[in-house]
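Of the protein chains in this complex, all but one are displayed in their positions.
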Amino acid sequence: MIERAHVLICSGSMCVSRGAKSLRDEFEEHLTRLGIREEIKLVNTGCVGLCEQGPFVIVYPEGVFYALVKNKDIKTICEEHLYKGRIVEKLVFDETINENKEITAFDEIKFYAKQTRVALRNCGLINPDDIEEYIARDGYRGLGKCLLEMTPMEVIDEMLASGLRGRGGGGFPTGLKWKFAHNNESDQKFMICNADEGDPGAFMDRALLEGDPHSILEGLMIGGYAIGANKGYIYVRIEYPSAIEKLKIAIAQAKEVGLLGENIFGSGFDFDIEIRLGAGAFVCGEETALIASIEGQRGMSRNKPPFPAAKGLWGKPTIINNVETLANIPAIIFQGAEWFSAIGTERSKGTKVFSLGGNIKNAGLVEVPMGTTLREVIYEIGGGIPKNKQLKAVQTGGPSGGAIPESLMDLKIEYETLIEAGSMMGSGGMVVIDEDNCMVDICRFYLEFTVEESCGKCTPCREGTKKMLEMLEIISSGEGTLEDIDTLENLAKMVKNSSLCGLGQAAPNPILSMLDKFRPEFESHVVEKVCPGGVCKPLIHYEVLDNCIGCTQCAKNCPVDCISGSVKQLHHIDTSACIKCGVCKNICPVDAIITV
Amino acid sequence: MKNVNITINGIETQVPENYTVMKAAEELGIDIPRLCFLKGINETSACRLCVVDVKEMRGLKNSCTLAVQEGMNVVTDTPEIQDSIVQNLQLLASNHVFECWACEREHNCELLTLMRKYNVENIYGENKHFDKKPRLINDSSDSIVLDSGKCILCGRCVTACEKQAGLGILAFNSRGNETYVGPALMHGMEDSGCIYCGKCIQACPVAAIKEKSNIDDVLDALRDKSKKVIVAAAPSVRVTLGEEFGSDIGENVEGKMYKSFEVVGFDEIMDTNFTADLTILEEGTEFINRIKNGGVLPLFTSCSPGWINYIEQYEPQFLPNLSSAKSPQQMAGVLAKHYYAEKIGYKKEDIVFVSVMPCIAKKHEAGRPEMESDGVRDVDFVLTTREYARLLKRKNIDFMNLEDGTKFGEIVKYSGAAPIFGATGGVMEAALRTVSEILEEHSTPIEFKEVRGLEGVKEATYTVAGMQINVAAVHGGISIKEFFKKLKRAKKQYHFVEFMACTGGCINGGGQPIHPAKIQDNVDIRTLRSDSLYAIDAGKEQRKSHLNPVITKIYEEWLEEPGSHKAHELLHTTYTPKKFYK
Partner (left out) sequence: MKSLDDLKKIRDKAQAKVTMRGKNDGIRVLVGMATCGISAGARPVMNRFVEEISKRDLEGVTVTPVGCIGECAIEPIVEILQGEQRTTYCRVTEEAVDRIITEHIQGGKPVQDYVIGKYRL
């Protein structure tokens, strides 16, 4: 009896944290009870990107997308849909119901309409713990083609022709980097996968490692063949235990069938992959610090030149590629550089995965062709901003990037255009900022991160980021002056120019970008002592409006008892005692408390 | 070696292709500020002060490790670079505790020099809105102190301990702006595995690492009318003390040194050089005994306390090889209190013995429990060369303009074999002069040049009284490690090995005057200083320890003969294995 339906349950870390693990047990229980367990294939799969709707369950062959699934819903799904064939409409993702009230397959919904899934091609469609499913979807055919039909130089030429650029943030042409390493003679070379994804809020690499680990292995091997390396390392941050597990399983399975190890495909090419774990340092995502960490040294960045392609791990030519870059490579080799370079723009080929977050309806992972506009991503894919708030800016590139104001929303996403707008692609973080945010506060948030993560080696980054953070705190507290803003800007420029590595060089970017595009907001904090976004606690206070109904909920819940008023009477907040926690604002049933 | 053409500040020049931009600029006389660069030791480009603008390279690049390339166009003095230097100095100043008037490095602090040069305003340090990093002072050991309040995290000490001492005791703890330098987990230095060689101190551009100070102890003793304070200086001090007052490197200022002791108010002036001769007698006799009676060979010298710290902690199984003779410093203290005190009519309890040393490990040595007899310590206080110079400055003594003085008393005459103790190979050469003559029973050559020089492990073989004696002179932690590897698998039987913890010997000790990194990179300080010592030796009429008439007198009058029971009681010691935290 072969299965007549496939039920895919997301096992990415996001959904697991919302309780996805127990869904599978529920399915087991109910399907067995109904006697149809043998007919249904249960598959734990990777992330499909609609993270706001997780945990999800997709039922094939119809492609029905059940969203926000809870344990108690499984009974219904099993009895109604799987047993009786009636789709449970109330559990289906509302965007899959079209104008004619028909339930459409999930890949037909608006969210995916403008997406092109290349790197994420297998995520959400296969069981990552089963190498056969990867092979069924053309896995390892790219590697086979390389080893048996192409020379290393031909592989490099194909990468150059595809126009693939590093997806970790650098944007350096992958083929060119491989060429340097290829041309450097050495008795030993190394491939390294940089899976130390550290940008706060970014999880593109995590989704790939959890959802399609074999694509990384294949990418590493193709790279190894091209440059002449027989050993690969995957440096994974230790905060990704699920990804580490999945990689271990994938490596073991690949070894079992002879796709990793000696004489792969009988071509004479050997390759071995080892996993190395990070230990909680963002700076180890910087390639020279990463190399130091693998060598067992303290994770501090080193001077470049020499570049790793010439002298890297243990002094040997080394190529470090980002997870997303590697995920693209098997597809490029198998389907051809021409196919890949037809996607995207002249200068930026292919697609990019973004982790869309902040004030946006459809937060999650999206993969779009380069050249898609920010407006399309935010409104057509992202579903726009909740509560119909005004869009203020979009922050790209995490703590290394800058803010792109609303006026530039029709900007086509490319490496160069983002830099010209004062930001950068980074690893793919995209945070939507609405009118209720303060740019000074956002800078402060990013600098807090950078200060914590600076390795401490060089003066400008170690000391300079701390001072920039302190200056932002001074400004946001209302005690700053216009002079302080100038000092901040000068310091930021110096830190950017003089720092030893990318962490320090990019740390001032949020500040420089916000000062360039939103300077009036900074000035408002120091001149008028007003926070336009209504965020900076020392500069705001809460007031109760006339439409107060005297329900006393705010007073009852205030943690410092600073609200006075009797039943059915207008209540009053004692601003001097208020700690600005916002509980009263959230709890008021008639929205009578506002930020001033 | 090919040459390349580059342009710096508009000046075209040709330099070898292995030059860095900084070196090329230096040769053109263009000054580039630097704080963390120490050639061959610390080349991490951490301070970012040496940045330059290179056409077609993005951002500012550090010139200290940037290799020159054909056609490079470098500018070192744009307004942007000036601003970068000033801002980085402001950042370094922000956490620095400024007490320059009381600071040991006030006269040669590399940070202060740059602060002055660039006229830097301390905008953060004086502003209450900015947090100061908590100050951690690690001073539980008796010889060395770490002060984070002065530290600029350049990393020079960390790599010096790794690459010169071969031990790696110091490391960065924590991360980012909470980084502190110290042993792992900020443990105390006293059982961190440190041997107190002080290479870290020599590498530090500021006063973040220094010796534990005994200046005030000595000043108190001098003021105490009931005590007689006797001072003795090591061989190396007389050729380096002047450097703290601007003399040439290695200039022999022995006369001024003696005069300064007098002016400061010491009651008696002895000389450790004398007890160096005495050490040769004791150790040489010990060696001859072991050769004749099948004792443990090879015999290891024992006058370098840093070396004793090393062997006790790292190679305790070789303790039986050590000579039991105390170091010249300790012997001098013993002589002063148990022999000389009587002669000048003082009770040994009323003598305070001060030793001026190029070394910080000597402080620990003086404090060892076993270094006492009859309830009196052999040595009471040790001052490093630097400390003594500072004492002179505090007393406003114009050192370089002093007339030559002399030592007091009888027991101070020394042979030429004594001053060379301060150089690596010196102890071996001094011992060979005496031992060869005693064994051969006739006059033997004076000079044994094979054991001189800066090579890490120097080996030689001499035929003495028909026997083949294999000797070696080893200096510096790295060479000591190497030598032990060799020893453990050697087919060769060594007979006599000299060990010194500091590369170059005592003249490069942890207590010696410190020169800025630029000078350390370009001048062979060790050779200049040791050449001076060998010059003193060559100028002496009497160049062999056992022919020093005063030495003969000491044995006749007091010690009977080398290796006697009395000598063993007073002038010999024992060693114990020491553990440090793992």
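Some observations on this one:
Note that the chains take the letters A and B in the order they are written out, and that residue 1 is the start of every chain.
Simple rule for what comes next: a contact is a pair of C-beta atoms (placed from the backbone, for glycine too) under 8 Å apart; a residue touches a chain by one contact, two chains touch by 3 or more.
Note that this is a predicted model, so its numbers are computed, not measured.
Within the entire complex, contacts from the absent chain reach the displayed chains A. The hidden chain makes contact, of the residues A:Ala113, A:Val257 or A:Val527, with A:Val257.
Only one residue from A:Arg24, A:Arg37 or A:Arg137 touches the chain missing from this view: A:Arg137.
Only one of A:Arg33, A:Lys70 or A:Arg86 touches the chain withheld from this view, namely A:Arg86. In the full complex, subunit A makes contact with the omitted chain through residues 1-2, 4-6, 8, 39, 41, 58, 60-63, 82-87, 107, 125-126, 130, 132-133, 135-138, 140-141, 144, 148, 257-259, 264-266.
Simple rule for what comes next: only the chains that are shown with their structure count from here on.
In whole angstrom, the spacing between the mean C-alpha positions of subunit A and subunit B is 55. Interface of subunit A with subunit B (complex): residues 281, 298, 300, 302-303, 305, 451-460, 462-467, 470, 474, 479, 487, 490-491, 494, 496-500, 505. Touching subunit A in their complex are the following residues of subunit B: 44-49, 51, 59-60, 62, 65-67, 80, 83-84, 87-88, 91-92, 94-95, 123-124, 129-131, 152-153, 155, 171-172, 174-179.
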